[in-house]
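For this view, one protein chain was removed and the others were kept in their places.
Going by the order they are written in, the chains are A, B and C; count residues from 1 in each one.
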Amino acid sequence: MIVVLRKEATAEEIKAVIERLHEFGFRTHVSEGVEKTIIGAIGEKTADKIQRLEMTPGVEKIVPILQPYKLAGREFKATGSTVAVGPVVFGGKKVPVIAGPCAVESEEQMLTIAKAVAKSGAAMLRGGAYKPRTSPYSFQGLEKAGLEILAEAKRVTGLPVVTEVVNPGDVEQVAAVADMFQIGARNMQNYALLRAVGLSSKPVMLKRGLSATITEWLMAAEYILSSGNNDVVLCERGIRTYETETRNTLDLSAVPVIHEISHLPVIVDPSHGTGKWRLVLPMSKAAVAAGADGLMVEVHHKPEEAMSDGPQSLRPENFHEMMEQIAAVAAAVGREI
Amino acid sequence: MIVVLRKEATAEEIKAVIERLHEFGFRTHVSEGVEKTIIGAIGEKTADKIQRLEMTPGVEKIVPILQPYKLAGREFKATGSTVAVGPVVFGGKKVPVIAGPCAVESEEQMLTIAKAVAKSGAAMLRGGAYKPRTSPYSFQGLEKAGLEILAEAKRVTGLPVVTEVVNPGDVEQVAAVADMFQIGARNMQNYALLRAVGLSSKPVMLKRGLSATITEWLMAAEYILSSGNNDVVLCERGIRTYETETRNTLDLSAVPVIHEISHLPVIVDPSHGTGKWRLVLPMSKAAVAAGADGLMVEVHHKPEEAMSDGPQSLRPENFHEMMEQIAAVAAAVGREI
Amino acid sequence: MIVVLRKEATAEEIKAVIERLHEFGFRTHVSEGVEKTIIGAIGEKTADKIQRLEMTPGVEKIVPILQPYKLAGREFKATGSTVAVGPVVFGGKKVPVIAGPCAVESEEQMLTIAKAVAKSGAAMLRGGAYKPRTSPYSFQGLEKAGLEILAEAKRVTGLPVVTEVVNPGDVEQVAAVADMFQIGARNMQNYALLRAVGLSSKPVMLKRGLSATITEWLMAAEYILSSGNNDVVLCERGIRTYETETRNTLDLSAVPVIHEISHLPVIVDPSHGTGKWRLVLPMSKAAVAAGADGLMVEVHHKPEEAMSDGPQSLRPENFHEMMEQIAAVAAAVGREI
Partner (left out) sequence: MIVVLRKEATAEEIKAVIERLHEFGFRTHVSEGVEKTIIGAIGEKTADKIQRLEMTPGVEKIVPILQPYKLAGREFKATGSTVAVGPVVFGGKKVPVIAGPCAVESEEQMLTIAKAVAKSGAAMLRGGAYKPRTSPYSFQGLEKAGLEILAEAKRVTGLPVVTEVVNPGDVEQVAAVADMFQIGARNMQNYALLRAVGLSSKPVMLKRGLSATITEWLMAAEYILSSGNNDVVLCERGIRTYETETRNTLDLSAVPVIHEISHLPVIVDPSHGTGKWRLVLPMSKAAVAAGADGLMVEVHHKPEEAMSDGPQSLRPENFHEMMEQIAAVAAAVGREI
């Protein structure tokens, strides 16, 4: 890292800063500029050390050179990782599509949708049993009963299931049914929850927080990885901006950026990313073209009856059309659905 | 609410929409415009109903007229609420100042700071025992041992204590020491946690999420209120924007906005709001002038040794100066510290 | 539009509001709810009238139902428009690619790049003669001499040219060489400039402002259209967000959104949209997959010598590769390059 000293720093202050750096185990190189002196410091930096150095008299600011993530970084592991969820692989040539309703509402609803998406080529099922909702007066999910319905949908279709967990205390219960945990955007920095799934042996899909930087997202992955669970799939689902035509702003550039700086697979959720089912088809194609390692889309056979997220849910026939169209795009970029 | 129909909606579609509204218990008034037909719908709306109506054929969009929060709204309770934490009252003429370190690091550190801020007139102590940190490699708090130190600081100074709780499973343990729970910005939409503190009888300080709208913030408060706990104090602590000169952008306008639309007291945290101790003094004065019902500031006797947030912590002597200066501003706006 | 009255509005106030609406030429429908009264108002609304009504005693807020743009809207013109620039057509089956350096630096530079991109299949040339730069100490463009070089590049390659105009006083001079004006992001709301190009007969490429909503962008187009110039091509080039891994956040959802609400063609600039040449290739493919009606990319034969935007410029060989890859994607979505 680089320690930039204040213009008016005294020789003593500079000396004290250098001593402090040595104490912290850094090797130092001093460069005296016309206006300012800077110190290159080589060693193991942590956020704590940076903050303490920033408060040392004479220091103007600290400029980190290395990224704060380690296990999630491409510098730690040069080749892309693959994450297997049963027979489904994220990060390979195939681009698996996860589909299903926002929330599990009933056995009839879940099975109808599950069979339809399976028929159209979905690789995995989704469906929320525990639903984090902005309003306490909205449907909060069927909870345990929802998990049982998911188990049934899995049996019927043979497809693995991903579902959200929202409370560290529920991890075990959810793991009994889910093939993959979903950590939702609102919980991306719920560290108690990240550690709990990090201690599990099930793969984790980590959604990007509503206003998380890519670095913060990778640091959240780092919590899971450093707890011993290597099977993390990132999911871009739109970020918060000032634009209101879409529910969120889907940041597709995050896909090639993640591929450059991290070895983890990254998928895209165009349903939450846009909030409007009409935009799901074009943005699915765009996601595949940008190199996404998978898609997750919301499908409902009766969106006008859905208990949540109807406006962004595809009907099964639109989903079928989407599957056909993304297959063509995937082929154009050397991938397969 | 208003249901706006598509320009090309057929008479049958319109009829079906109206029937659906009646089914949902709404009374309706239809206005046929030159370009579009709109339906005024009077009744109890919920987010679920809105989404389902949005997906009904012929509907272009739904425009809600009433706010989604109820218990948190000024329309529910016209007079401002006060929240008492022992002898300290938020929402009255006095503007209590909460002070202390970001994290409890040791008994010696906590007591030194606690005594200093008590002497300068702080009304309450703060100090984190459970620390949600962006990096898994950063100091994560002393946890249970930290709570014991807080209890000691409380005994020594006689001041009530606020501390953060991050896991629903910890609520009971934290309640044994804390006079007020803090829900941090990262957990503003951790609904399992909101419900857990909502079931407790201790007051709750609810920080605004990093990119939460004021409506979402009030909806988070609604989770606590609707669980039976009326003692919620909101805390503005800066929102995420593109500006990088400050850690966050302190949104002081939120103070008079909250006072207009909600009856809940609202305090300001200029330490997290700016991320730089030099900005804490001017922004504290600005917060009081804007009508804040309290302040929360980070103080550390050795910021250059602090295990977290040193750069935004005031030294005790700066805190003392701040207390004097905000007293003058408070008097100018008819309040007291 | 809908006029929402305050809960405490008196009968007289409501009467006065209705009279005012009639004065402004609206027909009204009153709906009395349990909590609030609302008035549906049918007629020609303008921003001015809305603001005046908002200030009328008893009024809580105005909710517009129709969009503020007229000529730019899909409701005004149901079929997509095409804009021809010489033989190049935006908005048809073909997806034209505009390529060239950020700034015209010299004849040798411009001709080298122009010939290279023409050979790889570019449909139009770009190159800035007047450069709006953040710093007054940065290269500001060759101005008139730059225009002459562009004219030469046009002669040599036979390709039409688009170049930026930044001052209403320069419109005539630029029109002598350019086949299409570019209005840059920083000038999207420079209304004197929009009117000046609106009075010209040359097509205009209107870049989205750095933090412009899609509505504001269409309102800027409305300035040009309402001045008499129908040939407007919109260009998405990334918006400002908190994310710093990319120079801007490329909002590809804007492409299908524009196609839904406007009849104007929309192209994408992945060079400014990402700021990093490595991201240009994947995001070009994504843009075409999302339905973009064209692309504009920066190409430089020696990016490490470029006087501006080198880091986001493709080398001619990368551009060639991009052209091949986007052709495959275009075919997959029923378009051609």
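Structural remarks
One rule holds in what follows: contacts are C-beta pairs under 8 Å (C-beta built on N, C-alpha and C of every residue); 3 or more make two chains touch, one makes a residue touch a chain.
It should be emphasised that the depicted structure is a prediction, and the values quoted were computed from it without experimental measurement.
Considering the full assembly, B:M283 is the residue among B:V85, B:M283 or B:I337 that touches the omitted chain. Within the set C:N187, C:S200, C:N229 or C:T274, the residue that contacts the chain not displayed is C:N187. Contact residues of chain A toward the unshown chain are 2, 4, 7, 29-36, 38, 40, 42, 63, 65-66, 75, 240-242, 244.
Interface residues of chain B with the unshown chain, by the touch rule above, are 211, 213-215, 239, 241-246, 249-257, 260-261, 273-274, 278-279, 282-283, 285-291, 325, 328-329, 331-333.
Summarising the interface, chain C meets the missing chain with residues 46-48, 51-57, 68, 132-140, 166-169, 186-187, 189-192, 210-211, 216, 219, 222-223, 226-227, 240, 303-311.
By definition in this document, only the chains that are shown with their structure count from here on.
Homomeric contact chain A/chain B: same residue numbering on both sides for over half of the interface positions.
Distances between chain centres, each the mean of the C-alpha atoms, put B farthest from chain C. Chain centres here are Cα means. That of chain B falls 38 Å from that of chain C. Chain centres here are Cα averages; for chain A and chain C they lie 31 Å apart.
Averaged Cα coordinates give chain A a centre that lies 26 Å from the centre of chain B. Touching two or more other chains at once are residues 211 of chain A.
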